[in-house]
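Take a look at the following structure, please.
One protein chain is absent from this view; the other protein chains keep their places.
Labels A and B are assigned to the chains in the order they are written; within every chain, residues are numbered from 1.
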Amino acid sequence: MLIHPDHLFPAEPSTRKIAKSLYEEIRTLPILSPHGHTQARWFALNQPFSDPAQLFVQPDHYVFRMLCSQGVSLDDLEIGQSTATNPREIWRIFAHHYYLFRGTPTRLWLDYAFQELFGMQDRLSEENADLYFDSITEKLHRPEFLPRALYDRFNIELLATTDSPLDSLGDHKKIRESDWNARIIPTFRPDPVVDPEFPEFATNLIMLAEQTGEDTSTWHGYLNALRSIRARFRELGCRATDHGHPTARTANLPAVEAAQLFGRVSAGKSDAQQSELFRAQMLTEMAGMSLEDGLVMQIHPGSLRNHNRQLFERYGRDTGADIPTATNYVEALRPLLDRFGNERNLTIILFTLDESTYSRELAPLAGHYPCLRLGPPWWFHDSPEGMMRYREHVTETAGFYNTVGFNDDTRAFLSIPGRHDMARRVECSFLAKLVAEHRLDEDEALEIARDLTYNLVKKAYRL
Amino acid sequence: MLIHPDHLFPAEPSTRKIAKSLYEEIRTLPILSPHGHTQARWFALNQPFSDPAQLFVQPDHYVFRMLCSQGVSLDDLEIGQSTATNPREIWRIFAHHYYLFRGTPTRLWLDYAFQELFGMQDRLSEENADLYFDSITEKLHRPEFLPRALYDRFNIELLATTDSPLDSLGDHKKIRESDWNARIIPTFRPDPVVDPEFPEFATNLIMLAEQTGEDTSTWHGYLNALRSIRARFRELGCRATDHGHPTARTANLPAVEAAQLFGRVSAGKSDAQQSELFRAQMLTEMAGMSLEDGLVMQIHPGSLRNHNRQLFERYGRDTGADIPTATNYVEALRPLLDRFGNERNLTIILFTLDESTYSRELAPLAGHYPCLRLGPPWWFHDSPEGMMRYREHVTETAGFYNTVGFNDDTRAFLSIPGRHDMARRVECSFLAKLVAEHRLDEDEALEIARDLTYNLVKKAYRL
Partner (left out) sequence: MLIHPDHLFPAEPSTRKIAKSLYEEIRTLPILSPHGHTQARWFALNQPFSDPAQLFVQPDHYVFRMLCSQGVSLDDLEIGQSTATNPREIWRIFAHHYYLFRGTPTRLWLDYAFQELFGMQDRLSEENADLYFDSITEKLHRPEFLPRALYDRFNIELLATTDSPLDSLGDHKKIRESDWNARIIPTFRPDPVVDPEFPEFATNLIMLAEQTGEDTSTWHGYLNALRSIRARFRELGCRATDHGHPTARTANLPAVEAAQLFGRVSAGKSDAQQSELFRAQMLTEMAGMSLEDGLVMQIHPGSLRNHNRQLFERYGRDTGADIPTATNYVEALRPLLDRFGNERNLTIILFTLDESTYSRELAPLAGHYPCLRLGPPWWFHDSPEGMMRYREHVTETAGFYNTVGFNDDTRAFLSIPGRHDMARRVECSFLAKLVAEHRLDEDEALEIARDLTYNLVKKAYRL
């Protein structure tokens, strides 16, 4: 057995018993996945996934960054290639290094998928690498392992992708036009057209003009173009925007200054400070638009992208070299909050890669401002210890009801059930500790468990 | 039952047994409350508290900031009004939202008071809101619920208020002149006359002159005026000062430069940097006076006050919108420590809202400098998880004996027993873990439990 039925529950017997009983009540609730990075194309085309290397290794930063850290070459993993030429060899390298993942959530997610989806019973190793490869590859080509079948089997009620404003959303349209009845919705992620340092920013503005018929060389036209794209997203079910800026900085410039700044930015003449100021201003503009059109705002700040220069030059973006940085929220969010902080019809969900802000900044802010909610632990912190620290650090100041349930935030579609199961087990373990220490009654804990798994997600994301 | 007899003790049976046995030995020790924000007026006048809304909701930032965060209007809570016109309605709103406090210390403090003081047995809810309101209101008007009777019933040995240098301390005098034998003492909090950014700073300096007969337009006269007020406070039992600056920065300017800076400051001509430098200098001046007159110094830095501009403009200060900021101590305290750090007759108690400084800065500093002690977890961190993190982060470097026991730091008089009880339970739980893991002997744990609850408070605050 790869995964024990009691895994992730506390060892202390009375606490474990409470955790298990809470978990039993939420175990089979449908999955709501309001933020993640799966591809609508998979479900539009419904073609089989080809093999475990291209499914589990190549797209998963968590996996190949660890292999890289121990000297495995990204060339040998064929990172950056559109199709793997030697997937079995990639899989063998991975299997040989599987011990590296001991103690990591990746290991638990993978084992969960291996056991629950593919029926594997022995731990992956160099010896059984081919057996795993062949067995999984064979299954992936069965009808019940096609993307749509898996989606249904996973009991997913809603799945949000994350999309560029320049994306035609053709795959989303195809899904909606099909006879398959699933709720897969886009998320508006405007970084390519609001971040002057984004690759091809100038070209992106031109494409934005083409797509909307607005004159994106003027501040007014540019904002209208963004409004227009947001409307297009909303028509396809979009409920939220997402913003991945280097910092959480916001600004609230007078309209004239904002227009001047846009002039510099759109002319490609902004320096680093001006680009940062423009991103800051755009967060406030986006909040204003959210107040108009009801889209929930997600802010994911603080990742220093492409830290490894050599890898970036050779393989491009997304090579597992994005590194967290210390992030300030208290001063950074103030201009936006000065303007919109007390709006009850606005929801801004804050994320962080800097755990020191949980108790110092985020819980105090979310425990006061009506528009703020705290997103779940993000990225490196989306792990048993990370999720436990999150609850331990934010609950006493912000409570449970200023949080929004779980995000799987994954590119790895097959990890979704395992990730949600892990989150449910950890939430129940945290609640069980409170109950066992008589800090919370068991009936309340059960209600909270359901809220964190389902109700708060629907409410926060307006699903 | 709202509060279980074993609440807050660890679930693991052998550890719980140790925790309970430690707790039994300190449970009934008298309460020392050397720092807080209750009002001497309550005890001077000894009038009944009017109703639960004005007692539990309106004065308690912890309570109404959470309600605000979930969209309750401060108008509906009548925040900022001197007397509530519709206390029953405020109470109903609170009761309706009581579930928001699940998992927070506020919930435990409230339940403690509801059960232990008012005999309530069912959890507060929308349904029983009126029952609660009527029952508590009725009791509050009985003689045994008058402020002095409650003080005695709470087994308080000492209670310190926090007072402006401009306060006449008339209520304190009244208490001392009465036949009621209680030790309620003032604390000298000079922010209104040492912080150039404090509202009405210039007026405050004039009042300071009037009260002392000193010429507060000169540096020399200003310092003498402060000395004079400190003496007046000491005559009424004051044992400590308290300083709530935005940062922990200190300075040690040559006397001529300090006098010049005071010139700018008192003329209302200091910019932000100069104001910060003046506050910094004043911490060092205050340390010097403490060395003269024996008052213990408390430094509470790092709160960014009135973060919510709209609320500040509408309701003024203290609307639950004070937010912690990252705080540096190592460089900031150096000028003061360069001058007074090795004085054995000086006690400076440091507090923080930035938990990342516990193990990195505060414990190493307090584990070295003779004049430094660490205050207990403050404000948002004054909670079961927060108190446990504090001990876990500071003990191994600073030990127990560089800490000073518990502060309730509350405006909510009726929460005092519950707050001290919580602290005692958490301290015993921490100690029990050390004993259960054979990191400490049980006889030593018992001595420490007594020291943290009683002896170290008396020693640190020179009571």
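Definition applied: a residue touches a chain if its C-beta (ideal position, glycine included) is under 8 Å from a C-beta of that chain, and two chains touch if they have at least 3 such contacts.
Small disclaimer: the values here were computed from a predicted structure and weren't measured.
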Touching the absent chain when the full complex is considered, from A:His7, A:Lys20, A:Arg92 or A:Arg450: A:His7
Chain not shown: contacting residue from A:Pro147, A:Gly237 or A:Pro384: A:Pro384
Among A:Arg123, A:Arg264 or A:Lys459, the residue in touch with the chain that has been omitted: A:Arg123
Residue of A:Leu29, A:Leu45, A:Leu100 or A:Ala259 touching the missing chain in the full complex: A:Leu100
Residue of A:Arg65, A:Arg92, A:Lys139 or A:His438 touching the missing chain in the full complex: A:Arg65
For chain B, residues in touch with the removed chain: 12, 14-15, 328, 330-331, 334, 337-338, 341-342, 344, 356, 359-361, 363-370, 372, 392-393, 395-402, 433-434, 436-441, 444, 447-448
Positions on chain A where the hidden chain makes contact: 3-4, 6-12, 65-66, 68-71, 99-105, 108, 123, 304, 307-311, 320-321, 323-326, 353-356, 380-381, 383-386
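Everything below uses one rule, namely that only the chains that are shown with their structure count from here on.
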Inter-centroid spacing, chain B versus chain A (mean Cα positions, whole Å): 40
